[in-house]
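One structure, pasted below without further comment.
Here the complex is missing one protein chain, while the rest keep their positions.
Think of it as A, B and C in the order they're written, each chain with its own count starting at 1.
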Amino acid sequence: MVAIPGPSIIPDRVLEAMARPMPDLYEGELTTVGADVRARLPAVAGTEGEAFLLTANGHGAWQMATSNTLARGDRVLVCESGLFATVWGEQTARSDVEVEFLPGDFRGPVDPDALEARLRADVDHEIAAVLAVHVDTASSVRNDVVALRAAIDRAGHPALFMVDCIASLACERFEMDEWGVDVAVAASQKGLMVPPGISFVWAGERALAAHDRADMRVGYLDWQKRRVREPQYLYFGGTPPIAHLYGLRTALDLIEEEGGLPAVWHRHEVLADAVRAAVEGWSTPEGIGFNIVDPAHRSNCVTTVRTGSIDAVELRRRCREEAGLVIGLGIGDAGAFRIGHMGHLNPPMLLGTLATVEAALRSVDAPLGGSGVAAATEVIGAALAGGEGSA
Amino acid sequence: MVAIPGPSIIPDRVLEAMARPMPDLYEGELTTVGADVRARLPAVAGTEGEAFLLTANGHGAWQMATSNTLARGDRVLVCESGLFATVWGEQTARSDVEVEFLPGDFRGPVDPDALEARLRADVDHEIAAVLAVHVDTASSVRNDVVALRAAIDRAGHPALFMVDCIASLACERFEMDEWGVDVAVAASQKGLMVPPGISFVWAGERALAAHDRADMRVGYLDWQKRRVREPQYLYFGGTPPIAHLYGLRTALDLIEEEGGLPAVWHRHEVLADAVRAAVEGWSTPEGIGFNIVDPAHRSNCVTTVRTGSIDAVELRRRCREEAGLVIGLGIGDAGAFRIGHMGHLNPPMLLGTLATVEAALRSVDAPLGGSGVAAATEVIGAALAGGEGSA
Amino acid sequence: MVAIPGPSIIPDRVLEAMARPMPDLYEGELTTVGADVRARLPAVAGTEGEAFLLTANGHGAWQMATSNTLARGDRVLVCESGLFATVWGEQTARSDVEVEFLPGDFRGPVDPDALEARLRADVDHEIAAVLAVHVDTASSVRNDVVALRAAIDRAGHPALFMVDCIASLACERFEMDEWGVDVAVAASQKGLMVPPGISFVWAGERALAAHDRADMRVGYLDWQKRRVREPQYLYFGGTPPIAHLYGLRTALDLIEEEGGLPAVWHRHEVLADAVRAAVEGWSTPEGIGFNIVDPAHRSNCVTTVRTGSIDAVELRRRCREEAGLVIGLGIGDAGAFRIGHMGHLNPPMLLGTLATVEAALRSVDAPLGGSGVAAATEVIGAALAGGEGSA
Partner (left out) sequence: MVAIPGPSIIPDRVLEAMARPMPDLYEGELTTVGADVRARLPAVAGTEGEAFLLTANGHGAWQMATSNTLARGDRVLVCESGLFATVWGEQTARSDVEVEFLPGDFRGPVDPDALEARLRADVDHEIAAVLAVHVDTASSVRNDVVALRAAIDRAGHPALFMVDCIASLACERFEMDEWGVDVAVAASQKGLMVPPGISFVWAGERALAAHDRADMRVGYLDWQKRRVREPQYLYFGGTPPIAHLYGLRTALDLIEEEGGLPAVWHRHEVLADAVRAAVEGWSTPEGIGFNIVDPAHRSNCVTTVRTGSIDAVELRRRCREEAGLVIGLGIGDAGAFRIGHMGHLNPPMLLGTLATVEAALRSVDAPLGGSGVAAATEVIGAALAGGEGSA
């Protein structure tokens, strides 16, 4: 079993859908599948804007977002929190734009007040875009996108607001249009339950309009050339990623069969509550603890657990080599591990993960506040009693 | 997740090995695979006797065992315990043999003393064969095969001793030759981790010799015709079960890669200890309890759990419909459920099963002695501390 | 590519359907699939009688046919033609019945007049059953089942008429009830496009009634015990062959999607015509020729080709090792090979087989009357011109 924060577990039906002979490129089934997926993508991010599907990983989607909206010399403000906003910023800095980091913290979210203050200070509106992540896979923080948008609005700043929801999409509620996000970026291998290899960019009107002044265009990623209806290969920027397209269509079907995104978000919330109950149960001052201090900012798709005096490396080794469970390694300096709880996951899989971590903790004589998994069964038990169908 | 007492979970590698184009029947790879599997089968049951592989389910293997050894009018003694020995006896009774049942109990093992007494009483040696199961999938009892053999020996009785180890093979230690078993019977879908569709009969010298007087021969199942080396289709009694053969070879490879049968048996014991710790933890006088009274006779591959005042039907429904976990239904009149813990199973899968059952128990407000899964994590934790590689 | 007379090519969708996790045995999807397959089986053989599905290969189905209808001492008349009726007779002779062979020929069909004459001579009606094959996989003859039934009727003989349509079912038209067949026997790995491992017996009223006097009953194969509706495992004689059931359901779906059995039979006829055109094209007095002399008795699912002075062993080796094509070896003394053209087959696959055989014939400097594959393209071309959808 693998419980890392992505790639998440791929459902058998998705694997089956991908393992097919190659179809004709120009006629028949493939064009139907491509059109179907394209039509369904905007709703996944809660937008009526354009949705682009790239043969690229998430870094490629980051690139499409910036390449189609920025001009040489533009200034970009990156809201640090955890790791990945920073990496996005560093990638962006390789082009001829100036990247500035709004300092953040590994144990908390972006501060909307700090964002507002910086934007107010930018009286000449040199900042063309604000970059942030929704959930940071390293720290497991969930930023408050609505609050960040409000900060920009309060500052009366025209910068484009671009949000990376790679970790959170199809796990946590995300409403691009309602929340005032101009560009959203995601990838296939987390909540969408498809192997890595394709990624997505959603763009609203203001972002699409910015293409006019963007002067660092990259032919392969130029979204203007992809906005046509036909022929289909233009939308895909060349040969489509056939196997992934079939897999994605099946993944979208699975989401619908479960009851749509609200049902999926609810399941993630219940399962995340179980994870948090377990970590709370294990917690001691010298041992286990949450990385994210404020409970309101702990994400529903990944949890970073600090291990204090416990040897996190040995813990992960025992899980993996003795018990067949792969959990995520901690990123950063402190001892930590991460539990991914995103995508194709139900109570037996999640509780099995938590119980095995608990067994491994016991095997290293870790100080434990109590049985975390027992607490987690109470959370799941309450959900089952509610008859809500958490699986 | 499915945690029923068979068919057990099929490893991905086995499914892959089965999903292949059909090869040539007469030359090349298939003949190699067939010969390889045949050569490895005797050791699986701990015998130097013959191993037969049938395209048939376990009932077909029962049939081969009796059809090749009994003559019309023979008397057979069936050692009741749970359900399946009885069913084997009833099937046998459809041929022209007299079937007698040694009365047993749903909550305990066959009594060796009762067996000895009955055989001593058979002074004319009318009983041609004694039939017993090693582990009964319904009651979850494990009979003491060594003790039963000793009882036969003490009675000085020449009856053939036939043992059904369908549920236990490749889960629990089974040593056909060392334990004095004349015929052993098994199938693919339990410890051997292959879908149902093939089964096995192992026969020692005395059993093979009995073929001479057996006069109810069934051409399809006649083991004498299958004892040749070549051509291979004779061994398989016609067209071989190709997909299953490829799957079985891979399953045998998986067993070897794990360290051979002793390692597999050990893993099952650790995991079964965890199950028993959980049931013990949940137990209350009015609620959860073991079906098998004597701890020494609780099997390592399936556990039948009595539910007392708890509604077992609703419990299973919640597990299945709300949490995605299928556990086995209880067989017999009392409220019960069964947890299969056989075959391709590791700590995350097993603990996930136990924790989900616990959540479901909580959801129906079942009286609980305590957290069973917390107790199970202690068992697994101790095994991990031992560094024994229980997964 | 494999073009042997069974196992035939398994469609990808069938392989996918089989490669699934094991479901619950007692509830849910599996019971639906089992009931669905059972309900659809009678029509596959053109009968309103009972259809039994065994976990066994074709030899097991032969066994069920005879074990449920014959009594000790019965006489059985086996109509020789090619190989497999003889093998069925030999298997039957291992039980306590007397088996008599109506002599046949490797190059032609059973002679209805000879059958009539033998039955007329049986004035005391000692013959309880007449056994014949529809298509013999070795000689590639197709017997005229209607003519054999007429012969029995003309003789006014009450013997049961049992027909093995293992090779022909779902390839050639077969109408059990209309043709007056009492028992039909088939298996999964030919026209039904599922790997070997399950087989079928269809029984009409007279055959079912014969069970009363049948006294060599075999519990595992006793069809009386399988005639109940519930619980389902009784129909399957124990644990069902789950993977094969899922595969078979998909194969039946594929047949329906093609337009039902008449469409499938028509496709086989067109493709067989192409094979025959090719063999005709290659034919020379000293070289290639049909094994079956009378064109009216050449089957639509397999063609046995005599090679005269051409080295058939080297020919097959070149096809296999140099060109990646496995064709069937000839059975019997003369040089021969066999081309299977049954099941999941379309023009590119069949023509590729014929063209590769032609290339191999050229490579050994075989005397050739002309290009067989060119002639085959004319047959297929005419079918395409008819717009009938031969693939």
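One rule holds for everything that comes next: contacts are C-beta pairs under 8 Å (C-beta built on N, C-alpha and C of every residue); 3 or more make two chains touch, one makes a residue touch a chain.
Given the structure is predicted, the values throughout are model-derived calculations rather than measurements.
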item: Selected residue (touches chain absent from view) among A:240, A:289 or A:381; value: A:240
item: Hidden partner chain, touching residue among A:59, A:154, A:206 or A:227; value: A:59
item: Residue of C:232, C:284 or C:371 in touch with the missing chain, whole complex considered; value: C:371
item: Residue, one of C:18, C:165 or C:355, that touches the chain absent here; value: C:355
item: Missing-chain contacts mapped onto chain A; value: 2, 4, 6-10, 15-16, 18-28, 55-60, 62-63, 67, 91-96, 187, 189, 195-198, 215-222, 225, 236-244, 320, 326, 329
item: Contact footprint on chain B, counting only the chain that is left out; value: 12, 16, 19-21
item: Those residues of chain C which, in the complete complex, touch the missing chain; value: 1, 318, 321-325, 346-356, 358-365, 371, 373-374, 376-378, 380-385, 387-391
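In this section, only the chains that are shown with their structure count from here on.
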item: Identity of the chain that, by mean CA position, is farthest from chain A; value: C
item: Rounded Å distance between chain A and chain C, as computed from the means of their C-alpha atoms; value: 56
item: Distance from chain B to chain A - Cα centre to Cα centre, in angstrom; value: 45
item: Separation of chain B from chain C, taking each centre as the mean of its C-alpha atoms, in whole Å; value: 36
item: Shared-contact residues (touching 2 or more other chains) in chain C; value: 16, 19-21
